[in-house]
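Heads up, the thing below is written out as structure tokens.
The complex appears here without one of its protein chains, the remainder shown in place.
As written, the chain order gives the labels A, B and C, with residue 1 at the start of each chain.
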Amino acid sequence: MGERIPVTVLGATGSVGQRFIQLLDEHPWFEVVSLTGSQRKVGQEYSSACHWVLEEPMPDWAEGMIVQESNPEATNAGIAFSALPSRVARDLEPEFARAGVFVCSNASAYREEPDVPILLPEVNPDHSAIVETQRTRRGWKGGIVTNPNCTSAGMTVALKALQDAFGLERVFAVSLQALSGAGYPGVASLDIVGNVIPNILGEEEKVECEPLKMLGTLNNGAISLADFVISAHTNRVAVLDGHVVCLSVELKNPATALEASRALTAYHAPQVSKGLPSSPEPVIQVRDEPDRPQPRLDRMIGKGMTTVVGRLRPDPLLDLKMVVLSHNTIRGAAGGSIYNAELLVKQGLIH
Amino acid sequence: MGERIPVTVLGATGSVGQRFIQLLDEHPWFEVVSLTGSQRKVGQEYSSACHWVLEEPMPDWAEGMIVQESNPEATNAGIAFSALPSRVARDLEPEFARAGVFVCSNASAYREEPDVPILLPEVNPDHSAIVETQRTRRGWKGGIVTNPNCTSAGMTVALKALQDAFGLERVFAVSLQALSGAGYPGVASLDIVGNVIPNILGEEEKVECEPLKMLGTLNNGAISLADFVISAHTNRVAVLDGHVVCLSVELKNPATALEASRALTAYHAPQVSKGLPSSPEPVIQVRDEPDRPQPRLDRMIGKGMTTVVGRLRPDPLLDLKMVVLSHNTIRGAAGGSIYNAELLVKQGLIH
Amino acid sequence: MGERIPVTVLGATGSVGQRFIQLLDEHPWFEVVSLTGSQRKVGQEYSSACHWVLEEPMPDWAEGMIVQESNPEATNAGIAFSALPSRVARDLEPEFARAGVFVCSNASAYREEPDVPILLPEVNPDHSAIVETQRTRRGWKGGIVTNPNCTSAGMTVALKALQDAFGLERVFAVSLQALSGAGYPGVASLDIVGNVIPNILGEEEKVECEPLKMLGTLNNGAISLADFVISAHTNRVAVLDGHVVCLSVELKNPATALEASRALTAYHAPQVSKGLPSSPEPVIQVRDEPDRPQPRLDRMIGKGMTTVVGRLRPDPLLDLKMVVLSHNTIRGAAGGSIYNAELLVKQGLIH
Partner (left out) sequence: MGERIPVTVLGATGSVGQRFIQLLDEHPWFEVVSLTGSQRKVGQEYSSACHWVLEEPMPDWAEGMIVQESNPEATNAGIAFSALPSRVARDLEPEFARAGVFVCSNASAYREEPDVPILLPEVNPDHSAIVETQRTRRGWKGGIVTNPNCTSAGMTVALKALQDAFGLERVFAVSLQALSGAGYPGVASLDIVGNVIPNILGEEEKVECEPLKMLGTLNNGAISLADFVISAHTNRVAVLDGHVVCLSVELKNPATALEASRALTAYHAPQVSKGLPSSPEPVIQVRDEPDRPQPRLDRMIGKGMTTVVGRLRPDPLLDLKMVVLSHNTIRGAAGGSIYNAELLVKQGLIH
């Protein structure tokens, strides 16, 4: 691979957009050639247009970049990483796809479309093939692939390992989600300091649906959903990064906590998804301590791409209880989209 | 009622002990005549012996009281409110019961004993009758009654209303628990600021067992457990007071969210438990907002004695989802023990 | 006093406006007859128009009140409590004053005008007389009195006691301010959880100027500033309510920490300001513990109206160091405005 592929970041000034910029710094395959923002920020330098909220400093090369409008001509790239709000993404992402750009989107706008895959390279890299259906049906030269909601991401990786080993029947999921998932300014400090908000608008529906699509099977250009049921409660807590999910699962073939631990530890990504720049190492880490995983201590395992599982134990109602942790703006957002793009390059869909 | 009943607080210097002192200030029936602490604090004035952590100031009368040893002679009271650590309670509480004192205990030491009731006056005031068995079997002149674990308290009140109206089959409960539940110094700030701890030692077992005893039936001097199953996950979050529980329930006779809301709102305490100084008003409050109950905003409803329920909605796996909030050191600890003592007085067991 | 005086709250939906509503609940002298909000909220019920952020519940009578426009006809009251943003206050408050309404304002818009007093009844109740100048010069039938910035309030009470007893030369003040001072939504949680923001726009200027006006003298209808100098740094911290100020002071007549403690404790309000419904009891509380005052534990002393001082000790550079705590939305905002209105009634300026 001689030259790096030119990429753009749509909606680069928000908190997920910032994470894209940070993670694409010195990326071996991709070079950020443009970035976009809302109308009133167009024309400003990125360092002025953006209230940077990450602990890692803004890369030097990004500081002076001029915020562009979100259209294919202005951005001039082969891949568009989208951190657009969903209602904006609905209109703009197809413009890029039509113009031959591959949109790797963090927005939820197209996740439910039958011909748009929700991709986790560790889980369902084969689903990217449905892009062909997309192109045929919609007359696009590029395409749209999405990554899941930030809460669905980590728990789906864990569920995949259990599904492969034992089959799944029923899943209870209760999340304790970090503030960065709500963007910036997002959650008001008066609402969350010393408090819990027991709802995140629209989140429970996503957590109950998206894993079933990712864990479903692609046949004849259509994805059939996995045939188990998820019940979800979602909560916001005063954590900066890292979503915790308490999971109880009923398996088709019951297993002990030890067997599940072994299956989770042994899980590896399909061959095509290994060895990419963003591949998690390991895909899943199982911890034995009685009080882990914790967001502050464990979210950066595998550079924020690893799914961390702990507290495997019997469940008196279903089969097993466990706690799953995943970095919501890395594995669950920008890092996931970048990993998806790497997969598409490896698969030859982007070149 | 002419004179107030002399009471003592065992383990008065800890955070639950402080809550007893604060709630007993100007109590119409009870007068604190002594308070106790660990050996190295005996002989000190309470104001020196105690690192007060409550926002309400220490009552004037308590400041100069001298910390006593935890024995019936030194404390000289008819009722002992126990905020002792469980391992200490195991040895000391029977000494008081033997000496004719009625121990209203917040400790878990005797909750599992078949002849010791776990009492919630709104739920199972009749269970106090088992004290007779206790006296007969153990040769005590006084007795021990306990209040449940702080997380079990609020959720059992809500479950009782649902059990009465529809019957219960299965319950899934995930808690987000406040720091005050761990006592003082309790949770280290480095462990919880910007973090979640996904375990509380021994808590899940209590949450899975205690409600079944309280919701069971007393027959012929024995309590038979309620015949449904609870699965619990317990978490610590950076909230000062107020435990949140995400509940999913399967009912014997399925009900809609609206029907459940009506049943919860209509629930009232048995007659004997009404109109006592600590009776919650209302017993249950159901909220309609999409993001309530929240610990900071709702924990003090009904002076911290009300169980607050919100977000009633269908559950794709069981029947209904909801969120339950209860003040962990008032309804779930000191306030609960005091309410129990009031019940016992009303029932004529204490006089 | 037979009937209560009809009052209105301007800007009632914000966080200070909410505090006005909460503190005016069952006020013995004042009755809220109307409340106002921004244009897009006019016509809505208060309970819908307002995202209530206080732990005390919204009073029943307020829930159904309809949000009005901020003009004297719509509000129909003799006193207007203003929680308006300053740029809005600049235009609207004079309309009320002109129409004969007495505006007790929490906004900073008119604090620097020479004929508008900044009032603390414990400190400078005589300054209210300058309203006569105001009326003459501006042709108003009502008037505007302001309360100081939330940080200036508490520290000025403490400085007044020291000024009276020893005289003041130089004051160094560093604040650690609560989130509620920034209103709602105010500070983004991503900016403050686990963090400090070492600046509050425009605050240092206010803290350096306002105390000099309040501690100055009124002569011949003009206020001359006190002749000492203040240097201020202001910081935002993750506290809900209660501003802490670290003060170092140089006195005209040097005093020991003990002498200063006695002077602070002995300080009492001028006679006219005593015994009003919002009079702080005590005006100043001095604490001896090595680690107090603390916002969480001490902000509600005297129902949030008391100024709490602690850690009096020698300063190697000036004379004394101390820590001052004051409740920023009670003493420092809504409670202060209400206390001002009570003073004006007592002085016969409002009737």
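As a working rule, a residue touches a chain if its C-beta (ideal position, glycine included) is under 8 Å from a C-beta of that chain, and two chains touch if they have at least 3 such contacts.
The structure presented is a predicted model; accordingly, all values stated were derived computationally and were not measured.
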| item | value |
| --- | --- |
| Given C:71, C:265 or C:294, the one touching the chain that is not displayed | C:294 |
| Contacting the left-out chain in the complete assembly, out of C:197, C:218 or C:349 | C:197 |
| Option touching the unshown chain, where A:28, A:57, A:114 or A:202 are the choices | A:57 |
| Sole contact to the chain not displayed, among A:74, A:88 or A:297 | A:297 |
| From B:194, B:211, B:280 or B:310, residue that would touch the chain that is not displayed | B:194 |
| Contact footprint on subunit C, counting only the chain that is left out | 170-172, 174, 176, 194-199, 201, 208, 229-231, 233, 235, 237-240, 244, 246, 248, 290-297, 310-311, 315-318, 321, 323 |
| Touch list for subunit A against the chain that is not drawn | 52-57, 193-194, 240, 296-297, 300-301 |
| Hidden partner interface residues of subunit B, rising order | 15, 53, 179-180, 184-194, 238-240 |
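The rule is simple: only the chains that are shown with their structure count from here on.
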| item | value |
| --- | --- |
| Distance between the centres, which are taken as Cα means, of subunit C and subunit B, whole angstrom | 40 |
| Length of the line joining the C-alpha centres of subunit A and subunit C, rounded to whole Å | 48 |
| Touching two or more other chains - residue numbers and ranges from subunit C | 53, 193-194, 240 |
